[in-house]
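Scroll down for the structure; my scribbles are underneath it.
One chain of protein is taken out of this complex; the other chains stay put.
For reference, chains read A, B and C in written order, and residue numbers begin at 1 within each chain.
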Amino acid sequence: MAQLDIVDVGHAYAPGAEEERWALKPLNLTFESGKTYALVGPSGCGKTTLLNILSGLVRPSQGRVLFDGVDVTALPTKARNIAQVFQFPVIYKSMTVYENLAFPLQCRRWDKARIDAKVRQVAEALDLHDRLRQPARGLTADDKQLISLGRGLVRDDVAAVLMDEPLTVIDPQLKHSLRRKIREITEQFRPTVIYVTHDQYEAMSFAQELLVMKDGRAVQQGTPEQLFEAPSSTYVGYFIGSPAMNFLTVDRNDGPFALGGQPLSVAWDIPQSTTEVQVGVRPEYVKIVTDPGPNTFPGRLRGVSDHGAQRVLEVEVAGQPVRAKTPREEGVPVSEEVLVHLPRARALPYADGKLILRS
Amino acid sequence: MRSRLYPVFKYTVIALWACFVAGPFFWAMTTSFKNANAVQGGPTYIPWVQYKPTLTGWRNIFGGAGGIDVIDPFINSAIVTIAASAISLALGSLAAYALSRYRFKLGFIKNSDIVFFFVSQRIMPPVVLVIPFFYLLQWGGLLDSIPGLVIVTVALLLPIAVWVMVDFFNGIPREIDEMAMLDGCPPFQTFVRAILPNSLPGLTVAAMFCAVFGWNDFFFAFRLTFTEVQTLPQAVVALNSSIPPWWTLSAAALFGVAPLILLALWVERLLSKGNLSGAVR
Amino acid sequence: MDGLRRHKSMFLLPGLLTLFLIIIFPLLFTIRVSLSGWNVSNPRMDFIGGANYAAMLHDSRFWASITRLILLAGGTVLIQYVIGFGMALLVWREARGRRFWRVLFLVPMMTTPVVMAAIWQTIFHESLGPANDLLGMLGLTKIPWLTESGPALVALMTVEVWQWTPFMFLLLLAGLLSLPKEPFMAAAIDGASTWRTFWKVTFPLMAPVSVAAIIIRLIEASKLSDSVYVLTSGGPGSSTETPGYYLYIQGLRDQQTGYGGAMSLTYLVLMIVTLTVVAALLTRAFKLKGDS
Partner (left out) sequence: MNLSVTDLCLTVDGVDHLKNVTATFRPGRLHTVIGRTMAGKTTLLRALAGLQKVDSGSLTRAGADFLKTPVWRRDTAMVYQQFINYPHLNVFGNVAFPLKRAGLSRDEIQRRVRQSLASVGLADFEKRKPSQLSGGQQQRVAMARALARGTGILLLDEPLANLDYKLREQLRDEFKALFSDQGDTIVIYTTTEPAEAMMLGDVVLVMHEGRILQTGTPQEVFERPATTTVASIINDPPMNIFAGRLEGGQVTVAGFQATHVSAHLADQPDGAYQFGLRATDVSLASSGVEGEVTFVEISGSETFVHVVVGETPFVVQIEGIHDVALGDLVKLRLRPDRLFAFDEQGTLVRTPSYALASVEGC
């Protein structure tokens, strides 16, 4: 396994396009050895381009790709020593499970005994050890994905395992268990993993660190917790978390912040020069209270969505929509007039869509 | 690792095969501009340098003295090919649609057996069929007529149409049919309004195969039509059987295969667009 | 789907009945005529039992033509498959001017076999044709292409290969173009060489297409007769005769209708049996069992 560095890498599919239209705008990234990363974002965000640059399928228009400090930008896939799990399971259909797992090692001309030991070790981890003699094409899609992963893991020296939406074609019932299996295996073998998905759940459940991408840019990199607690932009606030983060435009007339004429006390300070500020609060932290108090604003209940164990209350505060997620046991407010509490410590400042300060 | 000689090897092989493929056409082309003297003088290839080109051969095929007229056979061939292809495509796609969408069961006979029945008719050697056809057409008064030839050609083409279209329809999601029915279309309308418009690639592939096999049929035309109706292959082969006026033969041959060479351009386009992949699965 | 039962027959029957009616009469007629002594001097549908079949058993010319056909068809289809696959691979992905090559390599299958056979006849002409001219340029002796049995067979095979390799090429190239690219990426990632990638990835993925293409070509090749008629007329002697051509001579030219019918049926049944067996063997050889 290796550390992967992306140095000033950018890519345009149409040569000579202005930078704004590049599929991947120039960026710098480091994927540390032995960690799991997820590239997540809507389709067309550049995540697949980035993955293809790492795998060598796409040669970036600019910048360098380093594997453990060695420049591999010009090397083809074959010479990069990576493994990849594709969207659609890829197996060698004329071979058995065993032969599939042994294939990369045979290509590297390992001797038979060494191959055998390695294949058996990996097959054990994949729970495929009792099916080694079966033809691989008879397996289910999720087992085929495990074989793809296994073909990467048999190579001790593999620089990184790239996974391109590996759960796409897996039966919904099996998605959960396959994801679990993949995670267990990566914890055991500790390769550097880069996992591409458009599904936030999957990304957060799988990876130690996420890289949220949008329009060819890396918007934020961090642990799932960081992305949830302190989204660096309104986009991440929207993209991570369900329902999305609330954003409220606040007034500021040479004094403290105010919402609907009432002061809003916050845990941060920002320079005077900034004009329009939005306050972001997660629906989980918005509380419907009965008593007036600091940071408590009058609101009007607009709707209730029953999600089961929780309800999402849609409230209008100072003419702006706010969602609050409340446990079922708290019930639904009796009156349409409610009081909404925005906790001081949970309200984050955004200007021009960016988090302007960390508390 | 690929050696640097690989491209040399690759393009040499391509070029050699290309020469073999193009050779007969080149030879026919060059011969078609010769006259008796040039032919009798042994194989030559380059006009003006090795021989003096004339238009005798080409004039002969358009009714010149001692030649033939290819226009009538050309029209006959075109009519037979188009009519037989159209009938085969119509009947074939209807049957293929039924076989792709509905389940048939008649004793031990299932859908796949019916498909096999259609396709297996390709195995019938024309020579087996031609004598009975002769009496059949004679009985129906259709011997030596275009309708008669169309009927037997349908027997050749229908299996092809069914074969291509069953595969193609299988690739169209059934949900489209269901949706059209829910949207108020009875089955036949469903087929016409929802499925056929989405089958153009399949229909073109089927039409292409029908056209090739229809146009190129010789044996049936040879044994079932004589004086009234002559198809183009018949006309060309008739030239061959007499003392060969090679120049006329070559010109007629080129004229006869020209429409199909144009077809090759079109097939390549279908191929590069991926429209043919359904047909081979 | 209750209302649909009536409709499904409406779709199927026109085509099915048309084909059935076109095919069934000839088949019944042939069966009946094969039991009659119908010939040029006695054009009547009498009944002579299995006499035609008995005669056929001793007709070595017929059996020789069957054997010849099997060798010819098997040999040419094999050559067509190898060359067709090779050419498809060469112009599959990166190749300069590949669209031009593709068109060119398709052309022969579009052209009329009998017409092109007439051109080939001029090419193989002993003194005036370019085939011997080419040999001469290479310093080789001339070959009596169409007048000696060995060379005549070679000439016939050459024409068949020329005519129908493009068909293999078409099906195989269409197959190659429809292959997913991931298996090839996986092979590159696993470090497989070009050679290994072909045998372990391309070839297995192409197995279903290969089997289909070979079987289709075998079916068509089993009917070989038109080109024989034009190119060699079965000669010299009967050395290039195929069953199709021999039947033509017996049944049509010499109007031994009853005898021809018996041979027709035998030929048909033999071909169906052989092709079914070959298809089963091929399917097994390519390990298609259980594959979709």
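Criterion: a residue touches a chain if its C-beta (ideal position, glycine included) is under 8 Å from a C-beta of that chain, and two chains touch if they have at least 3 such contacts.
All values derive from a computational prediction rather than experimental measurement.
Here one chain is not drawn; of A:215, A:229, A:251 or A:316, the residue touching it is A:229.
Considering the full assembly, A:239 is the residue among A:239, A:257, A:297 or A:350 that touches the omitted chain.
Listed residues A:55, A:200, A:220 or A:295: the one in touch with the omitted chain is A:200. Touching residues on chain A toward the chain that is not drawn are 42-43, 171-173, 176, 180, 183-184, 187, 198-201, 204-205, 223-225, 227-229, 238-239, 241-244, 282-284, 305-310, 325, 327-329, 331. Listed here are the chain B residues that touch the chain not shown: 173, 175-176, 178-186, 189, 193-194, 197-198.
In the analysis below, only the chains that are shown with their structure count from here on.
Taken as a graph of touching chains, this assembly forms an open line, each chain in contact only with its neighbours along the path. Between chain A and chain B the centroid-to-centroid distance comes to 56 Å (mean Cα coordinates, whole Å).
One inter-chain figure worth recording: chain B and chain C are separated by 15 Å, centre to centre, where each centre is the mean of the chain's CA atoms. Those residues of chain C in touch with two or more other chains are numbered 193. By the touch rule above, chain A contacts chain C in their complex via residues 55, 57, 76-78, 82-84, 86-88, 90, 92-95, 103-104, 107-108, 135, 137-138, 148, 151-152.
Partner chain B is touched in their complex by these residues of chain C: 3-4, 7-12, 14-16, 18-19, 22-23, 25-27, 29-30, 33, 83, 86-87, 90-91, 95-96, 99, 101-116, 118-123, 127-130, 132-133, 162, 166, 170-171, 173-175, 177-178, 193-194, 208-209, 212-213, 219-220, 222-223, 225-226, 230, 243-244, 247-248, 251-252, 257, 260-261, 264-265, 267-268, 271-272, 275. For chain C in complex with chain A, the touching residues are 180, 182-183, 185-186, 188-193, 196, 200-201, 204-205, 207, 287, 290-291.
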